[in-house]
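All protein chains but one are shown in place.
And now, chain A:
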């Protein structure tokens, strides 16, 4: 299985593997990173938000809706769920970050088990669209290796635009930076928190929707497939949403793709863990924390 001879084909395959895992890590992380970066809350139910996106896509699809429309359903379901969760639960924990993790974990257990009770142990899989591209002895899925990484990049660009170019984004950042002053300036900070959480949830839903046709069989424990990658990427990337997610996904997917390509997916995941543990020691506040430090030092020198 592991082709150790280097050729154009195997290098291409490695590149596709890289793109595949880059897209996966960015999409798995981005919803979590928004909520963590902007509000400091780690949403332990992130996997279940993604799962709601998956179910919200799969159910209409199996009922006969075309796939793109079904995907919209997944995003909407996760967003609505996010708004409800923020209003009823997360809201109470903005000054107790560790407790917010405990609470969202409780939520995660309830949601995944309820999905199991309501929809049974699995839904039929959705076949992956767009087919495969063949080259030499290899074959890669166009959807996973080209379409999804492209969407991932688009999402990051879109977020950058929203948070730097729109009034909403500037208000949201002001709320995060200094909630009291923001309130004094007439910003409805409660609404900003809700909206930010909704965007994070919606992105988790989008991830679920996009991966619904790439997961194989759809089971209620699928949420945890996204957890390891997203947590590791948030730890390695640090609190800055876009730069952090992008750089962490870039670095991690090099390790993940190389490990998976030569030794199998499981070694790829072990490598992620090792990189994350070493990163904890070397970059305690992630890559973006380090970049911030470096910038400040340079400014101090000037």
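Brief remarks on what is shown
Heads up, the rule we're going with is that a residue touches a chain if its C-beta (ideal position, glycine included) is under 8 Å from a C-beta of that chain, and two chains touch if they have at least 3 such contacts; residues count from 1.
In this text, contacts and distances are computed from a predicted model.
With the options "Diadenylate cyclase", "Flagellin", "Mechanosensitive ion channel" or "Urea/short chain-amides ABC transporter permease" in hand, the undepicted chain maps to the protein name "Urea/short chain-amides ABC transporter permease" (source: UniProt). For the chain missing from the display, the contacting residue among A:11, A:109, A:130 or A:154 is A:109, taking the whole complex into account.
Although one chain is not drawn, the whole complex shows that of A:62, A:92 or A:297 it is A:92 that touches it.
Across the interface with the omitted chain, chain A contributes residues 36, 40, 42, 89, 92, 96-99, 101-103, 105-110, 113-114, 116-117, 224, 227-228, 231-232, 234-235, 266, 269-270, 272-273, 276-278, 280-285.
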